[in-house]
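Only one protein chain is missing; all other protein chains are in place.
Let's look at chain A:
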Amino acid sequence: MLTRPPADQPLAGAAARVHRMEVVALAASRCAALLNVVVALTTGAGRGEAFGPVVVLAAVLLAESTALVWLSWRRGGLSPAAGVADLLVGCAALAVNGLLVSGVDVHTWGFFAYPYTLVASCATGLAFPRPAQVVAGSLACAVVYAVSDHAASGQPLWNAVPNAGSYLGIAPVVWAVARQLRRLAAELDEEKARSLATARREAVLKERAQHARLLHDRVLQTMETLSRGAWIQDPWMRDQVRAEAGWVRWLVENGPEAEEVHDLGGALRALAQERTRRGLRVTVRFPPPPAGDFGAVPGAVADALLAATHEALTNVSKHAGVDRASVRAAVEDGVVVVTVVDRGRGFDVSATPAGIGLTQSIRARLTEMGGEALVESEPGGGTCVELRAPLTDTGLVP
């Protein structure tokens, strides 16, 4: 069901145009209805003693129609209350007109309230939201007309049925057409609002991309250059600059929303940044989406992987004899894979007791998630730790 906006909220766009069209249609239908009254008055309706009351009745109808059109124009359409009032006036006019012409050998135009209410019932179609209300209003007019005509002319009731039936052909049709137009207008306006919002969003993104490029082309490259080599003598300061450069890069590549650690990717970046500040230069890489999108990684899985990465990086610091490590994470075939690689001194995996590389508790946590940890190394050949866990919770203990 189409609902109108509240009267204090001005209509705009296509809805406003449909509303203007409704006001014009209402005014035009009322003019046509009043034309019937004018013709009746000028062709001798109520000739004789009833002429005065007839003119008064016509004046009332003119005043009511004018008020209705004015109301419709001012209030953004006709309310059901206005529709009810209009119906009451129409029915009263039928009854009064019937009484005035009663018994008189009336000219065909004498009962002008009939053609008037017939054409004027367009308003009923515009005023009520529900089809049942429109049909009920039309039926009320038809019944009042039939009774008034029967009382006035003495003709049998069934004689009035064809004329009365005409009421049912006007308001319902107007209602159906108006509803369709309003609905189309609402859809059109909604569509327009949507594309406007999209255009705005795109403009924001474009501006952000421009800012990112500026940051990138100037600030980031300078920071990244400073963070390597001997430009900065103090290693602690160099690592600070590198960590901050990593943060700026993250910001530039992911936008301001990504500042918070809200998924595995963000958490790994934060971890790398923390380690870099403490002297282990960790680079973090993700493949392009979809493989680099971690939105679907369950929190428990991300936590377990993060804890394991934590420990793998600690091992690099303690044992590898290098100050660099790289972390790469990806989602491939429903499995999250985090790889921690260093080019350090490595160790002989076969000669090392089980559990080295990663503690039992870390391994157990991964296993609980249906995952595993693979450690590969050889003396002088660096170390590669691969942490795997399924995206789905099939491996979870219920």
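The criterion applied here is as follows: a contact is a pair of C-beta atoms (placed from the backbone, for glycine too) under 8 Å apart; a residue touches a chain by one contact, two chains touch by 3 or more; residues count from 1.
Keep in mind that, in the parts below, contacts and distances are computed from a predicted model.
Chemist: When you check the chain that is not on display against UniProt, which of "Hydroxymethylpyrimidine ABC transporter, transmembrane component", "DNA-binding response regulator", "ABC-2 type transport system permease protein" or "Toluene tolerance family protein" does it turn out to be?
Modeler: From the choices "Hydroxymethylpyrimidine ABC transporter, transmembrane component", "DNA-binding response regulator", "ABC-2 type transport system permease protein" or "Toluene tolerance family protein", the unshown chain carries the UniProt name "DNA-binding response regulator".
Chemist: Out of A:54, A:68, A:170 or A:245, which residue would touch the omitted chain in the full complex?
Modeler: A:245
Chemist: Consider the whole complex, including the chain that is not shown, and state which of A:179, A:216 or A:310 touches that chain.
Modeler: Checking each option in A:179, A:216 or A:310, the one touching the absent chain turns out to be A:216.
Chemist: Given that one chain is not shown, which residue among A:150, A:310, A:324 or A:345 touches it?
Modeler: A:324
Chemist: Can you tell me which of A:341, A:358 or A:389 touches the chain that was removed from the display?
Modeler: A:341
Chemist: Touching the absent chain: which residues on chain A qualify?
Modeler: Residue positions of chain A that touch the missing chain: 213, 216-218, 220-222, 224-226, 228-231, 245, 249, 252-253, 281, 283, 285-288, 291-292, 324, 326-328, 330, 337, 339, 341, 343, 376, 378, 381-382, 384, 386.
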